[in-house]
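For this depiction, one protein chain was excluded, whereas all remaining protein chains were kept in their positions.
Presenting chain A:
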């Protein structure tokens, strides 16, 4: 269509192979786009993101003097940077690009309804064109990146990440919660598939961390608070007192003197430690520490000084205090690791009651030469060497009763453990009860076959019950061999439960501090599962190790190096561009009421009544837009998510058949990503939903909801991150407040308030998003057009009344 005040929009409809083209008739969509106001050119191509596709856009910008570009393809969360770069290289401001998500939000979720999907794609393109016409060029500010990094967690992943960054020349703070770095790998005896001694290969790395000039090791420390943004994080770390000074030579004279004991965590409770102890022999730092939970001096007075008396160097200091350290870092690597599953809940296995049922972690300590039995395999009940040993797989994994996911490492760990027993005591009979043996990695199958050759018996079918003989402590396993279809009954001397792994219990604390997303299993979510596997949705924060998903040592180290390298890229460049999505205040309209400053989660709006105006501190503004709907005078607006732009999207979305449509507002970080996830998972849901993206759900203005209903929208959905998971410091509590106020208004005017729905959908909850849409669709079916019309008239009347009053 012809020009619209000189605006020339180019529309590119992508087939994405069969991903979009298989469902949506892309040529028809492009044909439709040509009729839209301001569109100078519309075309469809097989892969717009490919080199020829991008070249086409660049060529058209120059040739046809395009000044706006709309790409209808996948989610902007995937390829917006790609197309922005293409625009920029053709001399067009990157903020003049708009994307219509016709893959994740259309073709993939309406696979079996080509007509409806095509109609929806047309609407989505019309919405994008509407918004594109209102886009303005924006210029990003660059902020410096502090050349310092923090690594949270001192397991093998944290150690590797810290070493890689420190070797690159950057200052690294390694924050570890316990008294020594080393993590789970330090507890393990041997590693699979090479049967290397675990601590022998880890200890040199640990001591390298200890003496590296660029690494500051903070043990017994916990992250308390994280403020700031990519490049400039301000972190508060609580460093708990160790009560033993650096002069400690780890001679161990104090141990015998200490009258207080506790189970040794490092040996999985199989040995005793004292209140003053060293976590393990190879600990770094190689310094004792006092467990104040067990020490007699824990109420603030020195009741007992026996360890002090025994210490020849006098390096015990009960006057030491906890400190809070303030760190300024540019990047953060999260490597919080995993806990093991506690099988006590599975009562049929008798863990916690039968002494001869142990976990694989306990086994690792038993078979380790430095462990409580000096490397002898013994039964806990009578200290005899077991002749018949059973391994039970998938304990706490792949089950609805415990964790639904596969823990990745247990199969090979069991094969390795079985071989270790065979190596030392070849006459031991070993049975492995399994569901599936997953030997997928390099060298894994060889190891598995070796175990079979050595005479380890693999039985398919986990025992349903374990019975203990009280006199002898022997165990009888009852179950079904699912390959033979026969019941079995095996008498064993010892049972080893191959327990799964789960996210560390403190993982949710770190998640909240850093605004990370977690999947349904509780592991941290990567920014993109394929292409950005170590990035998080929070800029400058990277993931390493099993905190992101169950991993063996090799994968953890690989990912740690990847995370360190991603952080190094940021730090070596030394500056980063901040998206131009900040809020702005029009000083002419501002009445200095200060309401916006009150809702800003970052205290980025300053000013006072006396001063007569308020202003946005651009460097501190994170671009949530929570302040904009708060202004009653229309003085505020958010760059790139302006009132005009969103309203034109609403107009386009509801241009035809508004009564049948659901208008959904989704926040960029959780709900929009959740809708994307529904697409990736091909979860089908009704096609009458039209999604509008905002950065935060708090940007959603009640006036938009009002406008949608006046235009006759059947239903409106406002969705954001779960409370406390908000990407913007709980800005979404404003969303809830505003929606509740609108509900009250609807109630007062006699409008069915079910038509406005507030839903919290996280990035991992694609199914939840689909469920919400299905429920809303069911509610919509019960409405008559007359009801919708009446409600629209009521709202229109009150709106005109209000505007007359002002």
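Of note:
Note that a residue touches a chain if its C-beta (ideal position, glycine included) is under 8 Å from a C-beta of that chain, and two chains touch if they have at least 3 such contacts; residues count from 1.
Simple rule for what comes next: contacts and distances are computed from a predicted model.
Within the choices "Carbohydrate ABC transporter membrane protein 2 (CUT1 family)", "Ferredoxin", "4Fe-4S binding protein" or "PqqD family protein, HPr-rel-A system", the name that UniProt assigns to the complex's undisplayed chain is "4Fe-4S binding protein". The chain not shown here is touched by just one of A:52, A:169 or A:352, and that residue is A:352. Residue-wise, the contact with the chain that is not shown comes from A:271, picked out of A:89, A:249 or A:271.
Within the whole complex, the absent chain has one touching residue among A:116, A:195, A:304 or A:406, and that is A:304.
The chain that is not drawn here is touched, among residues A:380, A:441 or A:779, by A:380.
Not every partner is drawn; the one left out touches chain A at residues 240, 259-264, 267-272, 292-294, 296-301, 303-304, 306, 322, 339-340, 342, 344, 352, 355, 372-373, 378, 380, 383.
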